[in-house]
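In this view, the complex is presented without one of its protein chains, the others remaining in place.
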Amino acid sequence: MIFHPAIMALLVGSLLVTLMLLYSSYYGVQVIRKWDIKSGSELQLCLERRTYLVSIIMSYMLFFQLASFYLFIFTADAIHATFVSAMCAAGSLNVNEYGYPAVIIKMVNFLFAGTWLIINYADNRAYDYPLIKKKYLLLLVITPLMVAEFIVQGAYFIGLKANVITSCCGSLFSTDAEGIASEIAALPRLPMKIAFYLSTALTLASGMYFCLRSDWSGYVFSFLSIATFVVSVAAMISFISLYFYELPTHHCPFCILQKDYGFIGYLLYIALFGGAVSGLGTGALMPFRKIQSLSQIVPSIQRRLAFTALILYFLFTVVVTYRMIFSDFILEGY
Amino acid sequence: MIELSDIRKVFNSGKPNEFVAIDGITLSVERDKVLVLKGPSGSGKTTLLSVIGCMARPTSGRITLSGKEITSLPERFLTEIRRKSFGFVFQQFNLIKGITAMENVILPAYPTGEGFSVLKKRALSLLELFDLSERAFSKVEWLSGGEAQRVSIARALVNDPSVIIADEPTAHLDTKLSKDFMEIIGKLKVRRKTIIIASHDPIVYESAAVDRVLEMRDGRILSRATRQ
Partner (left out) sequence: MSRFNKQRNILDFTLSSLLRRRTKNSALVIVYTLIVFSLASVLFFTQAIKKEACIVLQNSPEIIVQRIVAGRHDLLPADYIDTIRAIRGVQSAKGRLWGYYFEPAAGANYTLMVSEEPGVEVGRIVIGQGVSRTIHANRADIVPFRRYDGSYTSFEVSDILSSESELVSSDLVLISESDFREMMGIRGEYVTDAAVYAKNKRELFMIADKIKRILPDTRPITKDEILRTYEAIFDWRGGILLVILSGAVIAFVILAWDKASGLSSDERREIGILKGIGWETSDVIAMKFWEGAVISLSSFSLGIILAYIHVFFASSALFEPALKGWSVLYPEFRLVPHMDPLQIATLFFLTVVPYTVSTIVPSWRAATIDPDTVMRL
């Protein structure tokens, strides 16, 4: 265990949020079992009031997940100097087997919290709260994930020992090392570029189609936007990073968050995360369009979400493409 | 306008101190009329007003407002209806101390999201209507009882509701001020507001402006004495 202040901050924050979610889940179970909107009983009034509390907690959680994602990466970067030959966050995360799983579970929890809030937003606009039980079932899925995040993140930090020899990002993401990350880095670049632009183009097209027609194409759009999210992260490691760092072997997806690159990474990741949440939310609302009390509400929310996703993915692509065209760096063999 | 059918309100239901405050009331409130609920203290007038005014949900029974069923709406939607359709005048005036009369008047309109300057203009014209123009920017603790009540009436009107609900409005006023109050009620009636007042003050229920008086006891309505 390394006793870095930022590590304590992350652990404290994560513990608090996990506890709040466990607390919400307790009421979630009660809502699922006892909710009856028709009743004027005191229990029902009490449950109704609790739903406000759960909404507040989830809103804070979403904010917390985003902040803690960045803090986590920053911390990993700050402690790299304690590990031999770890040159940035990517190396620190590779010190033990929990580093990357912690990053992934943080992203997943962010997407889930965002989706929950979107469903909650729609539900709160329908006078009979038609999604209430589904919403609280989803909460019961998110809570264990948050507990898992707390455990995995804790295991990562506890497992850190200074001076452990690790691969630095130079070798971790260089094409001859092993592991998922390096497999991504080793993906042939030309097909990767094609995949990136193709999935983005399809997402944008299906999104525009959905905005105009507002029909079942929402499912296609939602699926494509998640696919684009995954492909974009892979593309980030495979070739986008190279254009930003202007180094042929530096594939690290995190250094781009540093000041050296004008914090452009924040813009890129916020665009990606925002796009993914909006896209996922559009799909998550699809099954509820036919519910009578939601039929007026959901389509307009979906249109706004799809539009947001379009803008954000477009922004991401424009920034990346601009950089690819105007950077002095030329990738050999694409 | 407002239809209540078989409304019951039970407090502490299931516990030893269970109390039935309203016991099966069926009632229809007519549009643009003045209705007075009279009856001894503890007879359930206030509880009935809060159920009518969407402040509390009945334990059972149905309420419709302009033909729309609102009984099982969650608080979120009840509040919106209350804000749009009802204005309240309370026994204790219930103004917020430390801020000006004008700010008190526009408070109910904050959640509507209208701009501050629009609201301010509206509040000032309401205050003018009640001869309170000079008092608009004084803190409410400096107002006299009659002025405070007129501020609270202005506040009840700021969202332009169709129904005004007043609970014991004259309890803290002397005879002259009570009569002034009923005069204002008369004016509001002319402006096509539906008015429901709970009071056991004769100045109120004997006033010429009142269309209908209902007497309550033990959570039920006793007589149906309608006056013109």
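By letter and in written order, the chains are A and B; residue numbering begins at 1 in each of them.
Note that in this section a contact is a pair of C-beta atoms (placed from the backbone, for glycine too) under 8 Å apart; a residue touches a chain by one contact, two chains touch by 3 or more.
In this text the structure is predicted, and so the values were computed from the model without any measurement.
Undergrad: Looking at A:74, A:100, A:127 or A:219, which makes contact with the chain not pictured?
TA: Residue touching the chain left out of view: A:74.
Undergrad: Per the definition of touch given earlier, which of B:82, B:135 or B:189 contacts the omitted chain?
TA: B:82
Undergrad: Per the definition of touch given earlier, which of B:12, B:66, B:94 or B:175 contacts the omitted chain?
TA: Touching the chain that is not displayed is residue B:94.
Undergrad: On subunit B, where is the contact patch with the chain that was removed from view?
TA: Against the missing chain, subunit B presents residues 46-47, 49-50, 55-56, 75-76, 79-80, 82-83, 88, 90-92, 94-99, 103, 107-108, 110-116, 119, 155-156, 159, 167.
Undergrad: Please identify, in ascending order, the residues of subunit A that touch the omitted chain?
TA: Spelled out for subunit A, the touching residues are 2-10, 12-13, 16-17, 20, 49, 52-53, 55-57, 60, 64, 67-68, 70-71, 74-75, 78-79, 81-84, 162-163.
Keep in mind that, in the parts below, only the chains that are shown with their structure count from here on.
Undergrad: In angstrom, rounded to a whole number, how far apart do the mean CA points of subunit A and subunit B lie?
TA: 50
Undergrad: Under the definition above, what is the set of subunit A residues touching subunit B in their complex?
TA: For subunit A paired with subunit B, touching residues are 37-42, 45, 48-49, 124, 127-129.
Undergrad: Taking the touch rule as given, give the residues of subunit B at its contact with subunit A in the complex, in rising order.
TA: Per the touch definition, subunit B meets subunit A at residues 12-13, 57-60, 71-77.
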